[in-house]
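Note that one protein chain of the assembly has been removed; the remaining protein chains are unaltered in position.
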Amino acid sequence: MAKTALQFRHNGRDVAIFVDGGTNLLVALRELIGDMTPKFGCGQGGCGACSVLIDGELHLSCLTLAESVAGRSVQTLDGIKDGPNLHPLQRAFADNFAAQCGYCTPGMLMAAKALLDRNPQPSREEVVEAISGNICRCTGYEPIINAVLAAASGRARA
Amino acid sequence: MPVTVKTFSNVGEAAAALSSDRGARYFGGGTLVMRALNEGDLSISSIVRAQDQALLRIDASGPRVTIGAGVTFARILAERDFAFLHAPARSIGGPAVRNMGTVGGNLFAPNPYGDFAVALLALDAVVSVQGGFGARDIPIEEFLQSRERQAGALVLSVSCQKPLAAEAFHYRKVARIKPKGGSVITLAAHLPVSSGRVLGARIALGSMAQTQVRAKAAERALEGRPLDASSITAAASAAVEGTSPADNALASGWYRREIVGVHLRRLLSGQK
Amino acid sequence: MLELRKDIFADERDDNLKEIGKGTQRQDMLGHVTGTSTYFDDHKLQGMLHLKVVRSTHSHARLRRIDTTEAERSAGVRRIIRAADIPRNLNTLLSLINFGKDDEPSLAVDKVRYKGEPIVAVVADSPREAYEAMEKVRVDYEPLPAVFDVEEALKSGAPVVNETYPKNTFTYYDVYDHQKLRFGDVERGLAGADHVLEQRYQMSPIEHAPTETNGSIAAPDTNGRYVVYTSTQALFFSVDTCAKILDVPSNTFHFIGGTVGGGFGGKVDTITEPLCILGAMLTGRPVRYVLGREEEMQYGPPRGAERIYIKDGVMRDGRIVARKVRAYFDSGAYTRLSSYAAVKCAAHLPGPYTIPNVYGDVYCVFTNRTPATAMRGFGVTAMDFAIECQMDKLAHLVGMDPMEFRILNAYRDGDMKAHRREAKNTALIECVQVAAEKAKWPLREEFRRASSRQGGGGERAAVSPTPRDARPQPAMASQQRTSYDRAPVATREPQPPPPPPSSPPRAPAAPSHGATRFSSVFGTRRR
Partner (left out) sequence: MARHRGRGIASINYPIGMNLGGDPSQALVHSNPSGKFTVALSSIDLGQGMKSVTRQICAETLGVPVEDVYVDTADSDTGPHCMGSFASRGTHRVGNAVMAAAKEARGVMMEAAAEELEVNAADLETDGRGNIHVKGAPHRSISTKDVAIAAQFKQGKTISGRGIFLVPLSDVDPETGEMSPATCYAHACLVAEVEVDDETGEIAMVRMDSAYELGRALNPRLVEQQLVGGAWMGISHTLYETPEPYYPDPAHGPRDFVEYLMPGPGDICPHDIAVLERPAADGPFGAKGPGEMCANPVLPAVANAIFNAVGVRIDDLPITPEKVLRAIKAQGGSRPQQRR
């Protein structure tokens, strides 16, 4: 079975891969490109661990047909740092101890980034809504909400 | 065998490809079909995509609105003209799912999903379908009841009348988890009031039967009467009539029957 | 918000420390926020194959026939693994601490005992090809009556779930079908009480639901060894369990883990590693076996359900004088860790209170559901729910404030606990006092002044005369005996070379295994 050639921008760089029919974007990113920052948590769209930005919009890479990103721009957690400097959200997550096992963290950060990119000064309710598609089993969400609010206000620890 | 992906530039070809292959499934936002593929659903041998602008069309200028089947919930939320549909659109998934899931796909989503279709059912929407024999319009109630048989058809768009007054349309999704949870029950009501009386009452329920259904007894209880405490009470106690809610992981059928009237009463009387 | 109450117990601490007590950043935080923390699944290996298992569609059935002919010919299939391919198919996790009999196959042989039990494993080039082959595996089931309720399972005539334990209960000390706790004379205590309250409590099973599902990647390494990336919560439990099941020395494996996407007890059971490694042994290729989310939720082991009956005797002044507990742990179809949870639970009775007469019978019961395992609060969470609901009811019954009722009955330094050890270093009273203060819950002066360090011991340190149960005859010579107890082979064969890709590892001539037994004897000793 022939594979399909696929080109898109991945964290600001052009990439070209060949995918099998029906391959999802999560598999393409992890197994074909080697970007391990999006995580497999369910493959059902229920946990958000695989969240990425496609043309700046939050998407679940496990439910995205890889071919559908042809010519588009995909950003993962690996692409949000500014050179060696952490993104303010990454710093705020660290300062607020907003990660325990760390497995949901990449998806949480992308969901939070999607929010702040559009709405730099969100309310607590807007933060809650923005991360509602992402499951965290460790933290009880409170430190994550605080971290996003802290990043938005430019504060360090809440 | 990997899955075959067939991408077409117009809906006609896509519809033909769909109707000619039992193993073909239309790929909209991916939230249903990609999940099935990830979980090893071998009944899908090919997926059909249509990159036709018609599917993304929105027409909200007149009293009757049309929404292309490929329009996402995020897009609905971005349109001020669709303010009456914002509550149902916002009740679906989290932000990522709203960026992906489409109005057309929601018509096929089984319990505990399909909340947007509840709202459309209360709005007497019409579904435009491209089949092997051309396009046709199907009233949404008929469409939902024959959903199993529509699998080979391609939904092009849905259309409905805008509520004349914003307060005539009511929507509530009852979920265990906030703010993103599967539906315990979903309620939508369109109650146009003319000269102080409800005329053309439509009440739709999600998770109260195999598919979204209308609460016709409750509609009758309101029809031609003023929307007041007594008619609301009558509608609330009739809400359960004609429903057949099942047990699932979110709640039992018993619980759904017990609370549907309570929530309908609260919804129509503006209580939390 | 967290407040450190340094003022309490200050005289028992030296706070002159440099690193301890500081809110230092986590060593792994930078990795977490940059997505560079490496979990088991973040290893990309050349030519990796995918392993999936065909699971039982029945809760209880005899397997008449398993036909894999068509599946073996399916495109992309590298290997079908059946029970006969596994050197030591039968195992029990706690055999490593010599507790319990081998009762669970890695792949079902003649019977399935829960819905979702693995029957056949498929190793294929892609997940899709593995699914296609799975659909071609033909399993001929003869459904058997199933039992799902712990008390139904104990009735005579109930279906036998697990033939290793024909009474549907784990066997303790060769003779008992439950773990006992006996402290004082509970019947006398109940007879002398002003009020007696008996209640039933039911804990649900719980899914651990870590965001990372269970899984492992195994690959042939140099020198005939296998490198194994794993989500395990217990590295050497997994190493030695695999050594036992695959019957090779434990240093055949190089296990790498330690960064795990949540566990909560759900990654103790070594459920993916043995088949994953065997897949790598049989194909000579890297193999990945990761549970899907539905598999994790339904067939990954849960916290077991518990049914608990508590009967308490309480005096009008609020003193609890007797507590009698009967608890049933729903172990599912196999033992895993529930046998042990029951012992831990018995030791926990009667909760953090000093009660002169305590009686406990804790059963580990087999039913036709997914085998249960450990979870956060193992053996205790459900019992705490039952005890503390009961405490609230007792306080209500005697008309006491529930906080004061707990302080009145709280254990204190020097008291004798029901498992016959002196209570030391207790702090329940202080916790109640501080929680009351935080919640602005008024306590009367005498309860505000109470202390864990005062008022204990003395007659509270005594063990009252305890009647003994009649002891049944042991059913067998040594029911706990496992393969680990067999005489060790005097000289070990040199480590065999890795098997050729297409044939299973050779069955050893003599019973031997490479696993380390973690401890000497538990459960076999008699008094």
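The chains carry the letters A, B and C, assigned in the order they are written, with residues numbered from 1 in each.
The rule we apply is simple: a contact is a pair of C-beta atoms (placed from the backbone, for glycine too) under 8 Å apart; a residue touches a chain by one contact, two chains touch by 3 or more.
Owing to the predicted nature of the structure, the values given are computational and were not obtained by experimental measurement.
S.K.: Over the full complex, note down every shown chain the hidden chain is touching.
M.R.: A, B, C
S.K.: Check the options C:Val260, C:Val287, C:Val321 or C:Met400 and report the residue that touches the missing chain.
M.R.: Looking across C:Val260, C:Val287, C:Val321 or C:Met400, the contact with the absent chain belongs to C:Val260.
S.K.: Which of B:Gly182, B:Gly206 or B:Pro245 sits in contact with the chain that's absent?
M.R.: Only one of B:Gly182, B:Gly206 or B:Pro245 touches the chain omitted from view, namely B:Gly182.
S.K.: Provide the residue numbers of subunit A that touch the chain removed from this figure.
M.R.: Within subunit A, the residues touching the omitted chain are 42, 44, 46-47, 97, 100-103, 127-129, 131-132, 135, 137-145.
S.K.: Can you list, in ascending order, the subunit B residues touching the missing chain?
M.R.: So the residues of subunit B touching the missing chain come out as 112-113, 176-182, 247-252, 254-255, 258-259, 262-263, 266.
We adopt the following convention: only the chains that are shown with their structure count from here on.
S.K.: Which pair wins on C-beta contacts, B-C or A-C?
M.R.: A-C
S.K.: Can you work out the whole-Å distance between the CA centroids of subunit A and subunit B?
M.R.: So the centroids are 29 Å from each other.
S.K.: Would you kindly tell me how far, in whole Å, the mean C-alpha position of subunit C lies from that of subunit B?
M.R.: Computed value for the inter-centroid distance: 44 Å.
S.K.: Which positions in subunit C touch two or more other chains at once?
M.R.: 126, 128, 292, 294
S.K.: Listing for subunit A: what residues touch at least two other chains?
M.R.: Expected reply: 20, 22, 43-44.
S.K.: Which residues of subunit A touch subunit B once you look at their complex with the stated criterion?
M.R.: Against subunit B, the touching part of subunit A is residues 1, 4, 20-24, 43-45, 48, 51, 57-60, 62-65, 67-68, 111, 114-115, 128-134.
S.K.: What does subunit A use to touch subunit C in their complex?
M.R.: That would be residues 20, 22, 30-31, 34, 36-44, 46-47, 49, 76-78, 81, 86, 90-91, 93-94, 97, 99-106, 109, 135-138 of subunit A.
S.K.: Going by the contact rule set out above, which residues of subunit C touch subunit B in the complex?
M.R.: 52, 75, 126-128, 130-132, 134-135, 292, 294
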